[in-house]
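One protein chain is absent from this view; the other protein chains keep their places.
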Amino acid sequence: MSDHEYTPKSKFGKWFNDRLPLLSLASHLTDYPTPKNLNYWWTFGGILTFCLITQIVTGLVLAMHYIAHADMAFDSVEHIMRDVNYGWLIRYIHANGASMFFLAVYIHIFRSLFYGSYKSPREIIWIIGIIIYLLMMAAAFMGYVLPWGQMSFWGATVITNLFSAIPLVGEGIVTWLWGGYSVDNPTLTRFFTLHYLIPFLILGLVVLHIWALHVPGNNNPIGIDIKKPSKDTVPFHPYIVIKDGFALLMFMIVFAFFVFYTPNILGHADNYIEADPLVTPAHIVPEWYLLPFYAILRSVPDKLLGVVAMLSAIFILAALPWLDTSKIRSAVFRPLYRQFYWILVADVLILGYVGAMPAEGLYLLIARVATAYYFLHFLVILPVLGYKEKTLPIPLSITEPVLGGSPNLATAKNNESLNK
Amino acid sequence: MKNFFRIIFLIIFLFGFQHNSNAAEKVEYLKTDWSFKGLFGKFDRASLQRGYQVYTEVCSSCHSMKYLSYRNLAEKGGPEFSEAQAKAIAASFEVTDGPNAEGDMFTRPGKLSDKFVMPYENIKAAQAANGGAYPPDMSVLVKARGGGVDYIYSLLQGYEDPPSGITLDDGVYYNKFMYGNKIKMANQLSDGLVEYADGTSSTVEQMSKDVTTFLMWSAEPHLESRHQMGFKAIVYLIILTILVYFSMKRIWSRIETEV
Partner (left out) sequence: MSEKKTNRRDFLFTATYAVGAVGVGATIWPMIDQMNPDASVKALASTEVDVSSLNPGKTITVLWRGKPVFIRRRTQEEIDDARSVSLEDLKDPQKDEDRAKDPEWLVMLGVCTHLGCVPLDQKGDYNGWFCPCHGSHYDTSGRIRKGPAPTNMEVPKYEFVNANTIKIG
């Protein structure tokens, strides 16, 4: 994975590096040739790393005070909020951090969709990313159960009941997941254990994700293969580091605003009521980041098929590198795809909106249309578009984007700020 | 920079949704000025102290506040009773302690470290005494209701005679701000119900405001330090962002001149 051989200057450094090439790794990471035209949408990888570390650190701290027991979980969270030194701050960072994490991951995913970063030779990076995304959803769901409020309890009940849709063994699986005949203390303790474990699995996958990225190198806004290192690239440090840092700080300002001024706006009031197995809240709504999938689930009138549709909506992403038949990566040079891309963005936002609404009347109709379009986009539009679309001429390199004085360059430049 | 506006637009757009989703069944709540709202919001100490008085004299006969301790009354950012006042308040309550050397429970005057005394032993006892309805614990009540402080403030003043056509069972009352309009708590407040030590006139409106302020504090006891820290944190982040921005320009200027 090294692009050039690195020899430490000091004698000890050389001795150490021969045995454990940490210095070579550091050198690789700092010198890693990165396309110089990466725009700010590319900073979300770094932002996501920050989110993961933040969640792990604040989570470890919370675990020192939290008690995973059905009788004490709610009390222990209030204990954290009231008595533990800075406990309120740490908990609000962790709770809002989950939302910020998903916000960043959605931007990261949609960046990839726009610039075709999932295409050959980056399929493995993409698939690892999808697995990370799935694990994030599992971690977020189980984390939401831990405060043992009403939404925790009923969210856990509803989501675990999804498994009862499986023919024959469904009921058995649900009982197994619960460790009883309802969501109760055994469920809470196992969710806590898994919630603690998953971030470290994600961390491991992130290492693989970055490793797989460093083999072909970054995609870039114009989506062409570049020679590296070359005039088209800059070393990761300091150029990309400082740019990521700048974007991260902007992100942190938004984050801080939520934590300090509206810490509960993304949560649900019912979760400040302790779990009560006898009373279900009037509206059960998942956290905002799961709403599109919730809408897909509810738009199908059959229990099993609803679950299948919801899971397919996620797993279909894993097949994306093969569903998209276009040879051109970046949407900058795909005028038709670009339009369908924005329709998909709108479609997912609409799904999120109707996911928060009661599943009846017009909302249900909209949810059904939006669900159908979601699948249509991936299963029909993308494969066909690859063959039918008339793409714009692509430049040969980043520094010399003009291909025989292409008249389309101006358009391309308008659509994407090629130069930072 | 164009991308930044897009990111910010997207963020606003996404979180705008969340807002809308709660708007489905919005009732116009009564409005009042809350001193704790806004970037520098702080509690009104006198209002918190009056609110505590309303809680003790009116609410506490049915509603517990199990997460509060008497020491909280003297803590910074709260009602800020003096330590001596808080001790006297605590001592005015009989607290069950024990078991003693003989294995019996006994009562003693409260101490600062004691939790607020609960009106009922447990939820079942509370239900039995209140016709089956459990008066909810009020420690985090403000955060547990969609409308927050505005909802509680309105509810306390929302009692009306039921419109014709609505019949109410025994022990059920009509409240125009309650979800479904039927509430099992009778109207508790009437003008002049408590006598405020500071001479403030105890109208229903004033008492509602004071006790709601008190409940907001009990749900978010660190609200003031949160606001203060938040302001510092955001100012700090903006300064660092500016510094990093210029550092970034400086660093990138190295290659942009080369090209």
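In order of appearance the chains are A and B, and numbering begins at 1 in each one.
Rule of thumb we're sticking to: a residue touches a chain if its C-beta (ideal position, glycine included) is under 8 Å from a C-beta of that chain, and two chains touch if they have at least 3 such contacts.
Source: prediction; values computed, not measured.
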Residue in contact with the excluded chain [from B:Leu30, B:Ala91 or B:Leu112]: B:Leu112
Residues of chain B in contact with the chain not shown: 69, 71, 75, 100-101, 112-113, 236-237, 239-240, 243-244, 246-247, 250
Sites on chain A contacted by the missing partner chain, in the whole complex: 57-58, 61, 64-65, 79, 82-87, 89-90
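One rule holds in what follows: only the chains that are shown with their structure count from here on.
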Footprint of chain B on chain A - complex, ascending: 36, 39-41, 75, 78, 81-82, 88-89, 92, 103, 107, 231, 234, 238-239, 242-243, 245-246, 249-250, 252-254, 256-257, 259-261, 263-266, 269-270, 272-273, 282, 285, 288, 349, 352-353, 356-358, 399, 417, 420
Contact set on chain B toward chain A in their complex: 2-4, 7-8, 10-11, 13-15, 17-21, 24, 39, 67, 72, 136, 139-140, 143-146, 148, 179, 219, 221-222, 226-227, 229-231, 233-234, 237-238, 240-241, 244-245, 247-248, 251-252, 255, 259
